[in-house]
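Certain chains of the assembly are absent from this excerpt, and the rest are unmoved.
Labels run A and B following the written order; every chain starts at residue 1.
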Amino acid sequence: MSEKVCVVSGVGPGTGAALTRRFVAGDYRVAMLARNAERLAKLETDIAGAKAYPCDVSDPRQIDTAAAAIERELGSPAVVIHNAVGGAFGSFLEIDPAVLNQNFQTNAMGLLHLARRFVPGMITRGAGALIATGNTSALRGRASFAGFAPTKAAQRILAEAIARDAGPKGVHVAYVVIDAVIDVPWTRERFKERPDSFFIKPSAIADEIFHLAHQDKSAWSFNVEIRPFGESW
Amino acid sequence: MSEKVCVVSGVGPGTGAALTRRFVAGDYRVAMLARNAERLAKLETDIAGAKAYPCDVSDPRQIDTAAAAIERELGSPAVVIHNAVGGAFGSFLEIDPAVLNQNFQTNAMGLLHLARRFVPGMITRGAGALIATGNTSALRGRASFAGFAPTKAAQRILAEAIARDAGPKGVHVAYVVIDAVIDVPWTRERFKERPDSFFIKPSAIADEIFHLAHQDKSAWSFNVEIRPFGESW
């Protein structure tokens, strides 16, 4: 089996599905990770070349189980994308503190678990990519993102620490700041009055990440930012 | 009782003790928080005007208990300094993942718990300061700080989210990046060959934080960086 393998966490109807389709189109077998087994099963039916591995990435044992199955059924992944995300809205007084902790488990600890499980194999092969999707909360703490932004900041800096270690060993680690509202049904509903140009397309995000995963070894990006042309920043 | 009250977490022989002495010298009663009750008791004996409140800041119930005692015995704090810190050394593959999580509890969740317990009173009074001590790991993920840097980045961004909420309500929140090795016995031992100028003095850190806590309301700093004159950066 000569196809390359890509693992995507947090596969739902938006960015995760778009990443799956993009890597399948680029001749990858894609292992889809998410907690929602039912939704994953449906996507498996929809996308030939993609396979569902229900899994909570904040639990290293579940990652181990999923990883063993992926390696047995598809092979060792060349690309791992940590797209799963736990979010929250509210100021430091409004949020339940447990929410900040839970988001840290998914966003930061999940990245650590995935990296520890998959990157050693990439280092052995001297090739591979680990990419995390983030947003401007990784760089800036808005008042209403007290339960979320700290965990994305942690995630970005963890990715940086992994990049500095694994990069010289041939493994490309990158962090993508998506500075926009992603075009999915529920955001269209919430921002009804906005024009198309307000949204970033999941397929465009996926194109950028596919490009990123295949950059020439002499010209890798770590920090990547993408936003719609009309976005003010 | 007209003296102002300052709470300092993570009081050991270094920065915490220096902060305590500085605020006592500035006519504050200082409540010292730390897990090590014995060490705190000794400092209480040494520093007139300081009182020990053994407490693990990662546990909100312990903070509640300590806070109630502080308010009863000293009064509501005008200044709270989160100086407690959990550290670790090692790459993402070398560390025990539990260490990253534990450091998050002390560094980030501890800040959230302290803020939730003390800042509402400051908002009511329209005055007060919440200051966290950090270091360059808050801004940069070195390979060997995979178990630590993400938690300081989270802490800084959480402080920023609190600052944006509490600032306009009269509460000054700031984050101090100490870009240096602090001059304490164990660092002197570890960096034996280094000259005095290599180290940042705990008393100088304390002077800066005292200044910060008393800036004119029209000219507050959030991000503060301090380093010895000879530090390359």
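By definition in this document, a residue touches a chain if its C-beta (ideal position, glycine included) is under 8 Å from a C-beta of that chain, and two chains touch if they have at least 3 such contacts.
Keep in mind it's a predicted model, so treat the numbers as computed, not measured.
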Tell me, please, the full copy count of this complex, given that what is shown in place amounts to 2 chains.
4
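Just so we're on the same page, only the chains that are shown with their structure count from here on.
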Computed distance of Cα centres, chain B from chain A, in Å:
33
Which residues of chain A touch chain B in the complex?
60, 91-93, 97, 100-101, 104-105, 108-109, 112-113, 115-116, 119-120, 137, 140-146, 149-165
